[in-house]
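A single protein chain has been omitted; all remaining protein chains appear in their positions.
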Amino acid sequence: MSLQIWIDGLFAGSVFAIIALSMTIVYQPTRIMNFAQGEGFILGAALGYQMVGVWKWPLIQSVVVLIIAAALMGFIMERMVMLPVQLSGSKFAWIIATLAAAMIFQSAFNIKYVNVTFSYFDIIEKDISIFGAKLSIQKLIVILMMIVVFIINDQFLKRTLWGRSIRAIAHNPDTSTILGIPTKPVIKLAFITGTIVIALVGFLATPVIIVAPAAGLFFTIQGFTAAIIGGVGSPKGAVVGGLIIGILDSVVRAWLGGTWGLFSTFFVLAVILILKPNGFFGKRVEGR
Amino acid sequence: MISTFKGLNRLLIAGSLLAIALLYYFPILIKSSSNPSFYLQVVSVAVCSAILTISLNICMGYGGLLSLMHTGMQMVGGYAIAILAVKQGWNGWLALLAAAVIGAIFAILVILISLRATYLYFGMITLAVNLIAMEAVRHGGELTGGYNGLFGVFAPGIPSGMMSAEGFYRVMITILILAYVVQRNLIFSGFGRNTMALRESAETATALGISPNMHRVKVFGVSGALAGLAGGLLSIQIGYAVADIGDLNNGLIFFVGLFLGGVGTLAGPVLGVALVAVIDFMIRGTGQYRTLVLGSILLLTMIVLPRGIVGTYRASRFGSPRSREVLPGEADNYHLEIAVKNVTKGEVLLEAKDVVKHFGGVHAVDGISVQFKAGEVHGIIGPNGSGKSTLISALTRYHELTSGSVTLLGAEADKKPFKVARDGVTRVFQIPHLFERVSVLDNVLTGMYRRDKYSIFDAIFRTPRYLKANSRSVAEAKALLSLAGMLGMEELAAGSISHGQKRLLEVIRAVATEPKILILDEPATGLTQDEMHSLTNLIRTLAAGGMCVVLIEHNVAFLMDLADIVTVIQSGKVIAEGTPKEVQKNERVLEAYLGNTDFSKELA
Partner (left out) sequence: MSDLRIEGLTITYGGAKALDNLSIEVKTGEFVALLGANGAGKTTTLRATSGLMRPAAGKIFFDGVEITKVPGHKRTALGIGHVPEGRQIFPDHSVEENLQLGSFVRRKHRAETTQSLEDMYGLFPRLKERHKQGAGTLSGGEAQMLAIARALMSRPKILMLDEPSLGLAPQLVLELFKYLKRLHAEQGLTILLVEQQARLALQLAERAYILERGSVKIEGKSKDLINDPRVAEAYLGTAS
C-alpha cells in the first residue's frame, strides 16, 4: 500500500478529529451532541469562498472576520438549542432542537449559495515530498491544527481554572453551582469556542475537500462517528476516532473503490458499538 | 364545568369524523379545481407522512427509543414494493404486506445488534444504519437501480385499470385510519402499557417482570412494520423508489409533525402532520425557504408548546380526565380474596446466606443472612448508608453478588432480575417510579400483564380472547384500587394524584403482579395519616393472605405494630433481629441510630 494513501488518510482523519473535538467541547458542559455543529464547518467554507475567493481579501483579515462570524454563530446556536432544551421536558429535546438548528442554518446556506461548490484557494500550493508521497502544505496545516487544537484544548481543560470548571460541570453541575461556578456562561463559551474551531477547519480544509452548502449534516455525522468510536466526551477519543475513520476510509477506498469507504466507516462504528458500547475512552452515557 | 368538558369532547369527536369524511370525499371536492391530481398528490404524501409519524411515535413517543432511521425504513419499504411488485411481478397487495414485513425485519435486525447500546448510542447506531442503507441502495446495481432508483411503481391494480387514482387514495386513507387504530389498540393493551413502563423506568418495568430487551425488540419491530408500509405507499404514490427518500433531511417533517402534535399522544402525529402539510402547502414553491420555515416552526413549538398541541390540551383542565363519583355500593362489586397460591404460612420463601456485595473497596453488604417467610411482615431498618437498599438489590439480582447465595422457593434464584420478578418477588422502589403519563388504571394493569395470555395480534384486532382477558383484568384492577380506597380515580393520569396516593398506587401495582414476596422500600415517606392508615391495612390484608411483605424503613414507629420481625443492619452487617419492641430497646440499635460515641471529653 502506498504511503500516499496513508498521508491522505491522516489528513482526512485530522479533519474528522477536529470536528469531533469541537463536538466534544460542546458536549462536555452540556451533554448534548450537537447536530448543528457541522453547519459551522460550512460557515468556514462559505466565508472562505466569499472572502478569499470572491472578494479577494487578504488571508489574515479573512481569518479574523471568520472567527468573529463563527463566535456569533455559536452564540445564536446556543440560544437555539439551549432555550428549547430548558423549556421542553422531553428527553429528546436536545436532538430535535439541534436537528432543527441544523436545518435552519443549512437552508440559510442553500438560499445564499445556489449551485455553488465552495472551492477558492490554496493557501500555499507547494507540495512537499515525503518518500515520494505528496503532502500539500495546506494538508500539513490541517494536520498541525488538529494537534494544536487537541493540545490547547487539553491544556485548557487541565491547566486553567475555567477549563477545570468545565470538567467540574461535566461531572456534576449541582456541586459546581455550590462552588460558585456559573454554568450558563460556561455553556455559552463552549458553543462559541466549538463553533470557532469547526469553522476554522472548514475554512482550511475546504479547498482540498469538496464541500457543498448542504453538506453540514454529513460532517456532523462524520464527527459523531469519530466521537462515538473514541468515546463521547473524551478529547483523546475524538482524535483517535477521527484518525481511525479518516485512515480507514482512505485505505478502503484505495483498496475496494470509492463507495466502500463510507461503508467501512459505519461498519466499524456498528462493530465498536456492539463490542464496546461506550467507545474506546468513553464513559457510560445516560439519558439527560 | 363537567358538561363543558363533555361537550368539548363530543365536539372533538364530531370534528374528527368530519375530517375523515372530508378526506374521503376530497377527490370529489377538488374535481373542479385547476389541478386536481396535484392536490391529490399533496394530500396523499401527507397521508404517508402521517402513517410514518405514527410509527415514529410508537417507538420514540411511547417506547422512548431514539430512532434516526425512520426515513431509511421508509426507503426500504419503497424498494420492497418496487422490487417485488414491479420487477418480480408479485401481486401488489401482497407486495405491500411484504413491505411491512421487510420493514419489521429490518428494524428487528438493527435493534438486535444494538441492545447493549444506551439511549444516545442507540440513536447513533440508527443514524449509521440509515446511512449504510442509503449507500447500499445507491450501489445495489441492477436490483436497486443505483443512484437513479427504480421507476414505474404503480398502485396495485392501477395499470390494468382495476383501480383509479382516487380509489387508491381512498385505500390510503383507510390504511391511515387502520394505522391509527392499530396504534390506539396497541397502546391501550398490555403491550402498550409495557412499552410505556419501559419508557418511564426500565428498572421498574423489570421489577414487574417485563423483559426489557424482548419488549424493545417487539416495539421496534412494530414501528418498523408501519414505517415499511408507509414507505411502500409513498413509493406507489410518487411512482418511484430512490435512495434520497432515506435522507434524514426528509425526516424533518416527521419530527416537526410529531412535536407539533404532541409526542406520545395518540392523535398528535396525525394532527401535527396535517398542520405541517397545510403550512408546507402554503409555502410551496419557495424552495429552500421550506426547510427554514419548518425548522423555525419546530424550534418555536418546543419553546412555546413543549408538549405539542394534543399534549397541551391533555394537560389542560379541559383535556384531562377527572375522577368519577363512586356509586353507592359499587365497592361491594369488587371483592378480592388475597390468597397467595401454593404457599403455607411460615414457609421460608426466600433465604439469603452470607450475602456479600462489594463496590470497589466499599463493603456495602458484608455477609448478611436473612429469611423471608410466607405471611409475615418483615422489617429491615438501619441508618443511612447501612446497606439496606443494596441488600435488596442483591437479593433481587439487580446487583451481582460478590459472594453468598440466594435461594428462592427452594431453588437458586435466577440471575436475571426480571425472572426473579416473574418467580414472585416484586419490589417497589424508594423513589416513586410511577408511570406518570399513564392512567391510574393502566398503572395497575401493567402489573397484571403476566396474566394476559393474548398476543400483539389479539390486541391489534381486539379478538374475543383479548376482550375477555382485558375485562377480567380491569375488574381485578378495580378491586385492587378499591382495596386501597382509590376507586373512582381510574381514569386520572397517575402524575396528577397526590404523593401519598402515588405511593399507594405503586404498592397496588406491585400487588397486581401476584407476588409471593413484596418488597417495599420506604413506602411511608411523605404519606398523610389517612394514607398511612390505608397502607397499614393493605399490608395487613396481604400478609394475612400469605404474602411476605418486606418493609425497608427508617421509621420504626411505622413498623411498630405492623412488623412481625425486624432485622437491623449497620455497615452491611446484621446487628440485631427480633420483634420491633426488642429492637427498639436494643442498645446497639440505639447506638447505630443516634451515635452513642461519647466524644464530650475530646471535644471539650
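So that you can tell them apart, the chains are marked A and B in the order they are listed, and the count of residues begins at 1 in each.
Here, a residue touches a chain if its C-beta (ideal position, glycine included) is under 8 Å from a C-beta of that chain, and two chains touch if they have at least 3 such contacts.
Given the structure is predicted, the values throughout are model-derived calculations rather than measurements.
In the complete complex, the residue from A:R164, A:K188, A:K236 or A:K276 that touches the missing chain is A:R164. Across A:Q4, A:S119 or A:T183, the residue that sits in touch with the chain not pictured is A:T183. The chain not displayed touches chain A at residues 161, 164-165, 167-168, 171-172, 174-183. The missing chain lies against chain B, touching residues 383-385, 432, 497-500, 502, 522, 525-526, 554-560, 581, 584-585, 589-590, 593-600, 602-603.
As a convention for this text, only the chains that are shown with their structure count from here on.
A straight line joining the Cα centres of chain A and chain B is 36 Å long.
The touching residues of chain A, when paired with chain B in their complex, are 33, 80, 83-84, 87-93, 95-97, 99-104, 106-108, 110-111, 214, 217, 221, 224-225, 228, 232, 259, 262-263, 266-267, 269-270, 273-274, 277-278, 284-287.
If you check the complex, the residues on chain B that touch chain A are 60, 64, 66, 113-114, 116-121, 123-125, 127-129, 131-132, 135-136, 138-139, 248-249, 252, 255-256, 259, 263, 287-292, 294-296, 298-299, 302-303, 306-307.
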